[in-house]
Every structure is written in C-alpha cells, then in structure tokens.
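All protein chains of the complex are present and in place, except for one that has been dropped.
Now for chain A:
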Amino acid sequence: MKEPVLLKGNNFGLTIVLDDKIEFEELLAIIARKFVEAAKFFNTKTQVVLKIEGRVLSVEETERVLETITENSSLSIAYVMEGDQVLETKFKQLIEERAIRLKESRSESRLKSGGVSFGQFYQGTLRSGQSLESDASVVVIGDVNPGATVKAKGNIVVLGCVKGYVFAGVDGNDKAFIAALEMKPMQIRIGSYIARSSDQVSAKKRLFGKKAKQGDEEAKIAFVEDENIYIEPISKSLLNEITA
C-alpha cells in the first residue's frame, strides 16, 4: 500500500506527497510523526520551499500543515508551491514575526530567565546540608557554605561567599547566571551545563583557608557561553553583554 505521507527532497526544498483519501486530521498526525522521526535529518534552520502534491488543500488546511511542520521540526518554510504555482504566502511573514518574537524573548531571558521575572530574598548563611530551592531567582544575603545547595529556576545572586553547590536555571535555562561577591563554588550548574572546582585549588583552599589573597575575593559572575561555564569578574560591560 502507498504511504499516506511521503517526504521527498527536490532542488529547492522539500516535496510532501499527501494521500487524498484519508481524513485530514489523521493526515496531520502522520505528518507530525514523520517530521519528529526525521528531526535529526531536518535539523537545519535554513528556510526551504515546500511543495505539496497529491492532494488539493484549502488555504486553511495548508496553514495547518505548515503549523504542524514548524511545530515538529526546526524547518522554516518560506514558500509553498502547489503544482507549479508559487505562493509567497503570509506564512513567510508569520514565520519572520515568530523569529523576531523568539529573538526578543531570548534577549530578555537572561534577566527574566525564561519567564521567571520575580525573585526571592534569603537572609542568612546556608550551612552544610541546607538547601534553598526556588521557582524564581534567588538573592542570598550571606554565605553558601560547602555542602549547602542553592537551586533556582532563575538566576542566583549571592551577597557573600559561594563555597557550596549552586544550580541556576534548573529547568534547563542556559541563559541563567550566578553572581557572587566571592566565587569559590564546589560545583556550578547552569541549565544543562556543569562545572566543578579544580582539584588542586580546592586542596589548597582547604589547607590555607582564609589566607587566600585579597585578589581572590573579587565579585564574579558565572554564565554559559560557547557550551562552557565561564566565571569572570563582574564589570559593567560584561553585564551588558550577558544580559543584552
């Protein structure tokens, strides 16, 4: 039996051959599945032209097919061809608008941390075994001692010394940041990234304790860039860059 939905590549993009007998809703479900299965193959962000064959679709139906495709893959459909007729539809416009919206939300997200725009204060030192968890961003006024944990869906700011475990962007938000007056964490996690203190430094730190040089006690900020967690001294220009 012929497959109800066939995907083919062509010179300028993608041809989708649709069965004209089965129910439209069912067809949509199959399209969704096809694109999810082929997600690895279609993981480009390039704009493509989609050619629909085998079934005549109304404007509304075409719109829904496109919706299904954009939802289930990272493809951007710039044009739709029906037969030889090129439709520079409003979809292109729609997609562009969406891209702009996405961009905007991204630039906001460092500060708002993906919708978490509120925050929480915690006053006091977190000692070993204590754990502070929050759906928002957190400001700790005090130290985070070794063995203590701070977990926040948003950002973490510590007005004190971080010596324990700090996880920002717990929900997988890589745009979150962690700032502290003194940054000596055992382990840092931001979104899906993880970094640990270097072994030598930690051994030294334990041995020499508070004798560390003054220079070490500079306020620092940790953030994700190029798939790595960076810890750098806080400067105005850096903050602008990160939160931009």
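Heads up, the rule we're going with is that contacts are C-beta pairs under 8 Å (C-beta built on N, C-alpha and C of every residue); 3 or more make two chains touch, one makes a residue touch a chain; residues count from 1.
Heads up, the rule we're going with is that contacts and distances are computed from a predicted model.
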What is the protein name, per UniProt, of the chain that does not appear here: "Ribonucleoside-diphosphate reductase", "Acetyl-coenzyme A carboxylase carboxyl transferase subunit alpha", "ABC transporter ATP-binding protein" or "Septum site-determining protein MinD"? "Septum site-determining protein MinD"
Specify the residue from the set A:134, A:149 or A:173 that touches the hidden chain. A:149
Using the document's definition of touch, tell me which of A:10, A:74, A:131 or A:192 contacts the absent chain. A:131
Touching the absent chain: which residues on chain A qualify? 128-131, 146-147, 149, 186-187, 194, 196-197, 199, 202-203, 206-207
